[in-house]
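A single protein chain has been omitted; all remaining protein chains appear in their positions.
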Amino acid sequence: SPGDRMATAANRVIVLIIVVNLSAVVLETVPHYARAYGRLFLAVELVTVLMFATEYLLRLWVADLHGPFRRIGPVRARLRFMLQPSAIVDLLAFAPTILGFVLDIWDLNVLAVFRLLRFLKLSRYSPGMGSLVQAVTSERRALTASAVVMAGLIVSAASLMHAIEGEVQPDRFGSIPLAMYWAVTTLSTVGYGDVVPVTGAGKALAGVVMLFGFCMFALPVGIIATAFAREIHQRDFVVTWG
Amino acid sequence: SPGDRMATAANRVIVLIIVVNLSAVVLETVPHYARAYGRLFLAVELVTVLMFATEYLLRLWVADLHGPFRRIGPVRARLRFMLQPSAIVDLLAFAPTILGFVLDIWDLNVLAVFRLLRFLKLSRYSPGMGSLVQAVTSERRALTASAVVMAGLIVSAASLMHAIEGEVQPDRFGSIPLAMYWAVTTLSTVGYGDVVPVTGAGKALAGVVMLFGFCMFALPVGIIATAFAREIHQRDFVVTWG
Amino acid sequence: SPGDRMATAANRVIVLIIVVNLSAVVLETVPHYARAYGRLFLAVELVTVLMFATEYLLRLWVADLHGPFRRIGPVRARLRFMLQPSAIVDLLAFAPTILGFVLDIWDLNVLAVFRLLRFLKLSRYSPGMGSLVQAVTSERRALTASAVVMAGLIVSAASLMHAIEGEVQPDRFGSIPLAMYWAVTTLSTVGYGDVVPVTGAGKALAGVVMLFGFCMFALPVGIIATAFAREIHQRDFVVTWG
Partner (left out) sequence: SPGDRMATAANRVIVLIIVVNLSAVVLETVPHYARAYGRLFLAVELVTVLMFATEYLLRLWVADLHGPFRRIGPVRARLRFMLQPSAIVDLLAFAPTILGFVLDIWDLNVLAVFRLLRFLKLSRYSPGMGSLVQAVTSERRALTASAVVMAGLIVSAASLMHAIEGEVQPDRFGSIPLAMYWAVTTLSTVGYGDVVPVTGAGKALAGVVMLFGFCMFALPVGIIATAFAREIHQRDFVVTWG
């Protein structure tokens, strides 16, 4: 129907605006671009904030026409609308900039963090994000179990390495929290190489940790991957047949 | 039938030529080999171009005898043939060398990129490539969702690290795009180690990013692996029973 | 029932105590914290030991009321109870500290290892740990097979690299055990970068080992991930329908 097509077009415009704006936030941190295109970035931000504020106010305006809120009176309907997670995300997408402008606090570093919250707004338009949340929720028991196993591995590996190389490399393995950085780097197979064992016993332990961790870290990966694929396909099924 | 056997033999010859030629392109960039075997590489290139040009012209010649193009006249049939993706790949496999020779532009670096396009021609003879394209196409929705999650993770990790270590290591985390190189290196578990956090807060963030990213990056891997295995086996089924 | 609710609450308190205590063990190794909060850490330890000892003695007290041990007399029931793996884990959670206190041996490094054994006590309260043990047990044949393949890969890669670069980098590849550290680092894709080949032949071998090992190391990961997911879901099924 024309209404559906217009809704789809409006959604695409919003997604486009968010992507453009997020790119501006990212590029604005490059000093060279900030100097050269500062006004452009400001214009992008102002247009974005204007559009998001308009969108929010329009949604708020029509909130009491919406299905579940129709029967509870115009004020309570709008309050209930404002407390929905999606409405809070929409509010956070423009309010900080306006607040910063009004209060004359224009610290780009603080604002950047708030402006990146627009990723949450973007995620509302991606069907996959819902599936991911669903997958994590339905597998929370298995993921908790994996987290306990992984935490145990990390702390055990860190403690043993602290015992072996704590005095050889005190700035790297001098405490268990320090050694945990090594343990996570190794168990996740990232392996920067900025913290490595130097003694024979340390290297032997590192080798065992690599082999052990490699297998244990497969647990959450397998669980999430399987659950996510299942959720995505269930949603496809609903979209096709619903 | 003898025709089938000849077609299979012809395909094998073409695959062999492409492999020999690609090896020549790769080895030619080694200065030592370029000096020692320059003439051999030139000969390989000329023979290859000659054979690919012949193959292309022969295919073009018989284009109007081919099933779907039989009824639309000899000129339109050949034009339609030339616009097929596979015919364009075949043309790109020899035309640049001839053009470079005719126009006397013989810049090896530019030509090398075009000559590596022969990988596309090679992929036409691999049944797996079709399955891979099919797998990616059928899972495009899940892959888009994964891409959004991954982009969000990369930008968030980069922004936080930029906020924490931007002033400590300005040449490494001085802007979000710079920090994104670190984020991708870490989230993909490659972990070169050329860009690493040095502060306690930075290391703590890096550890969380490793654990988080490890799981999130499992999403596209699981989806592609599953879909590819499915497509490959469906094709096997068709080949066996079709 | 109220009894069940009390049991659940008691379990949660024990889990909380273990987590607090393990955090104290980890943080106590940081010299700064050890000086600043030494008394707090000691208090945490003493309270923990007191509670674990009380819990153990209470369990021991009621051991002869418990199902399977009811008929074998009070002394034998308590002895049998003490020899259960779970009771040994409970004993190890507090006995070393008391012994160290009584014998006036208060070496924190040795005690820390014993105190981390409380992770085993923690794992008793995680349903996932049982599933993991079950998964490893049921797939022991496949895992043994993977271990043989992996050991073969590690020793072969190490031997070849020792043959190629043993004389070029004697401190890194001078013996097969030394080269095995490189092999494990590479095959597990950790890749610290502290031990890398420098000759052309060594780099070529490293490339082949990476590609080969990447595939071979998928074996245990796939097996464990699948079996663990299966066990977790079977347990869910039992919890829901049992």
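By letter and in written order, the chains are A, B and C; residue numbering begins at 1 in each of them.
In this text, a contact is a pair of C-beta atoms (placed from the backbone, for glycine too) under 8 Å apart; a residue touches a chain by one contact, two chains touch by 3 or more.
Computed from a prediction, not measured in an experiment: that's the story for all the values here.
K.L.:
Would you mind spotting which of B:T48, B:Q169 or B:T189 touches the chain that isn't drawn?
P.N.:
B:T189
K.L.:
Determine which one of B:L132, B:V168 or B:A204 touches the chain that has been left out.
P.N.:
Hidden-chain contact among the options goes to B:L132.
K.L.:
Using the touch rule from the top, list residues of subunit B that touch the missing partner.
P.N.:
Residues 22, 25-27, 29-31, 109, 112-113, 116, 119, 122-123, 126-129, 131-132, 150, 180-181, 184-185, 188-194, 217, 220-222, 224-226, 228-229, 232, 236 of subunit B touch the chain that is not shown.
K.L.:
If the missing chain were put back, which residues of subunit C would it touch?
P.N.:
141-142, 144-146, 148-149, 152, 155-156, 158-160, 162-163, 166, 174-178, 180, 186, 189-193, 196, 203-204, 206-207, 210-211, 214-216, 218-219, 221-223, 226
K.L.:
For review purposes, identify every residue of subunit A that touches the missing chain, sorted by number.
P.N.:
Looking at subunit A, the ones touching the missing chain are residues 189-193.
Definition applied: only the chains that are shown with their structure count from here on.
K.L.:
Looking at CA centres, what chain is most distant from subunit C?
P.N.:
Chain B.
K.L.:
Measuring from the mean of all protein Cα atoms shown, which chain centre lies nearest?
P.N.:
The most central chain, going by mean C-alpha position, is A.
K.L.:
To bring subunit A onto subunit B by a C-alpha fit, how many degrees must it turn, rounded to the nearest 5?
P.N.:
90
K.L.:
Same or different: at the subunit A/subunit C interface, is the fraction of residue numbers used by both copies above or below half?
P.N.:
Shared-number fraction below one half, so different.
K.L.:
Using Cα averages as centroids, what's the distance between subunit B and subunit C in whole Å?
P.N.:
43
K.L.:
Just the number, please: Cα centre separation of subunit A and subunit C in whole Å.
P.N.:
Each chain's C-alpha centroid was found; their separation is 30 Å.
K.L.:
Quick check on subunit A: which residues sit in contact with 2+ other chains?
P.N.:
Residues 180, 189-193, 221-222, 226.
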